[in-house]
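Excluded from the complex is one protein chain; the other protein chains are retained at their positions.
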Amino acid sequence: MNTSWSGFSYIVVNLARFIRPNEITFSGVNSTLPMLACLLAKKAYDEDFIYINVAGGVDPRPSQVPLSSSDPVLAEHSASIFANEDFYDLCTRGRMDLTFLGAAQIDGEGNANNSVIGDWHRPKVRLPGGGGGAVMLPTARRACTWRTEHSTRTFVEQLHFRTSAGGFHGVVTPIAVFVKRDGRLALQSWHPESSLDEVRQRTGFKFDSQGAGPTPLPTEREVHALAELDADGQFERDAKVALR
Amino acid sequence: MNTSWSGFSYIVVNLARFIRPNEITFSGVNSTLPMLACLLAKKAYDEDFIYINVAGGVDPRPSQVPLSSSDPVLAEHSASIFANEDFYDLCTRGRMDLTFLGAAQIDGEGNANNSVIGDWHRPKVRLPGGGGGAVMLPTARRACTWRTEHSTRTFVEQLHFRTSAGGFHGVVTPIAVFVKRDGRLALQSWHPESSLDEVRQRTGFKFDSQGAGPTPLPTEREVHALAELDADGQFERDAKVALR
Amino acid sequence: MSSGFSGKHKRVSVQELAAMVSDGTSLALGGSFLHRGPFSFVRELIRQKKRGLEIIKQSPGYDIDILCRAGVAGKLRAGIVAMEGNFGLAPYYRRAIESGQVELEEHACASLTAGLRAAAFGVPFQPCGGLHGSEIPALNGWKCLDDPYGKGDSVWVIPSIQPDYAVIHASEVDEWGNVRVAGTAHWDRIMSRAAKSVLVVAEKEVDSSVFAAEPEATLVPYFMVEAYAVVQGGAWPGSCWPDYEIDYPAVEAYLQPGDESLAAHLAVGPEAGGSK
Partner (left out) sequence: MSSGFSGKHKRVSVQELAAMVSDGTSLALGGSFLHRGPFSFVRELIRQKKRGLEIIKQSPGYDIDILCRAGVAGKLRAGIVAMEGNFGLAPYYRRAIESGQVELEEHACASLTAGLRAAAFGVPFQPCGGLHGSEIPALNGWKCLDDPYGKGDSVWVIPSIQPDYAVIHASEVDEWGNVRVAGTAHWDRIMSRAAKSVLVVAEKEVDSSVFAAEPEATLVPYFMVEAYAVVQGGAWPGSCWPDYEIDYPAVEAYLQPGDESLAAHLAVGPEAGGSK
């Protein structure tokens, strides 16, 4: 019985739960947690899916789990290299079933800011930039994201800059899982140690919470798979995820 | 001393003479004589050039000379495969120095019809079609063509259909070599057994002949190289080139 | 439904592969002229009496000729059509176009590629260099756009061309449907990306570890391949590098007029169970 569920495990497991059988699923650069989610899903679930990644790998069997989510070991034992142009084209032609994309700020419609805190032309913080999202978020069948903290600075009514529009299908934080419903992010579930009230308080936009409840605890297979992937706890330490 | 110069040899040698040192030079499908010209130039001339072809070959050393000018042996011993998309892009971005392109009819500006004899919608003869020319003729730095007969049906005042515009840099027939001058095909030289009068008579468009004279006879190295390439005379027989 | 084709169990007979194609379907055929075309598949379309197929290929020859001869083709979108290898024009294709039996959308090879690129890139149209002064764009109602940035010349844009299937004759396939090709890929790469689905006929099936040993060489990843068949010699009477060259006498025999010549030719295809 899992009496405590770390924020790190909560994010990885809930990202993995967005993965559906047989679908083409992509993880990219700067995406350690989605990478772990994809590798976890390969281990923990009976139904297989098509895992492609930014290192060119297609259903790889990496000899180790790399710190860099674009590391070439993510193409080990792959039978093909599906290079960058190829997976972007796959997405823009409407055949990327699920992609994971980072986001610094997220609004109530699931749009993302990856560009800047402050004014674009006079940045307080220059962020990584357009990246995959501006093209992938509107063209992927589903795109999901994650944040390692949950606050009104991240979940905002108004983005400082709209890098990517189109709206995430799903968002995972240390305390909540949102999914898109009628064009807005709606709360699907909250961390068993959190509450609807807490999620409301720490979210800058209004959201529907119809039907939401505590997130089902991780299964033994999920727990076991993640323990295998992060045997020495390095990823969990590096991710520095706290519920509060 | 070459006292007779076959129409076949005349065409191949004069096509080869368009090839310049170090330039990227391409031969395509349905282009046996240009293929032979490129292979001849590699043998007969001191200065090397960059030979690419439709079989993906780059400076290949084919084990045999194929009947089909798109035969895969034209990529033998090549250190890279430069595939179809690649050489077209090379051309449209302005870096194809010389390409050889077929043409059924040619007008005085060096434009080509490869599409149809008669009306396009009610063809008397349906010809091969747009092919490389419509895109390559206007974008290659130089494009040259050849005809195995020379007549007013081929060299016309008015094309039945303008498949490709832009104007050939050079045209070789069994009796003449034309080059572009001031936007028109001008006679550069005629077969030593022909004459200016004959070329005029057998050409449907008016042309400048300023400075033209008999074509310089093939050098020993040109003769020798072609003899090596067509040791049993098969290509010469197949090409069925007659001066008259 | 997934956007990809997962799992194993994709191997079928070439007869079953051809049976996946309905009348009126559009097929991009791989290879070029007499080289590495999916010719066993093409002959099987004839045996199964398909009708009204739309064929898409930059440089068809034997394939479009025999499909016209057998009444299978309804429309062709192509850049250049010929038998090549000294055989000149494709005679049955010529007749089909001259009689109006088959509709032609004439392209430059590169404009057809541009249309396939538009489909592969998920955009409605693709600029294509050249074409200036050609009468082909007017035939097809193509548009010439000014450079909205005022720097370049105006450019012709080709509308998206999305085949229902790309059909490729490959050198090797593995049990998942990964595809490799020796030598030039011709136009197979862009066809595989533009089409809704990819069907493959391969010379042979090899273990997936062969692919994993050099994943960079894989032309089409398995998840883009719906099904595959193995037909050794399936590109006959054309070549499949480096395994075999063009069978010139067979092409010559094919070109003999008459229904019996066609029947005799079909009877000896390697996929027919006969002997060459």
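Going in written order, the chains are labelled A, B and C, and every chain counts its residues from 1.
The rule is simple: a residue touches a chain if its C-beta (ideal position, glycine included) is under 8 Å from a C-beta of that chain, and two chains touch if they have at least 3 such contacts.
Values in this document were obtained by computation on a predicted structure and should not be read as measured data.
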Touch with the omitted chain, as defined above, among C:42, C:55, C:112 or C:157: C:157
Touching the absent chain when the full complex is considered, from A:6, A:84 or A:209: A:84
Among A:67, A:227 or A:242, residue touching the chain not depicted: A:67
Options A:7, A:132, A:174 or A:218, residue touching the unrepresented chain: A:132
Absent chain, residues of subunit B that touch it: 20-24, 48-50, 52, 56, 58, 75, 77-82, 86, 89-97, 139, 141
Residues of subunit C (touch criterion as defined above) contacting the omitted chain: 118, 121-129, 143, 145, 147-149, 151-153, 155, 157, 159-160, 181-183, 185, 214-217
For subunit A, the residues touching the chain missing from this view: 29-30, 32, 54-56, 66-72, 75, 81, 83-85, 88, 91-93, 111, 114-115, 120, 123-139, 161-166, 238
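Everything below uses one rule, namely that only the chains that are shown with their structure count from here on.
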Graph distance between subunit A and subunit B, where chains that touch are linked: 2
Separation of subunit A from subunit B, taking each centre as the mean of its C-alpha atoms, in whole Å: 58
Approximate Å spacing (C-alpha centroids) for the pair subunit A, subunit C: 40
Per-residue overlap in subunit A, given as positions that touch at least 2 other chains: none
For subunit C, residues contacting two or more additional chains: none
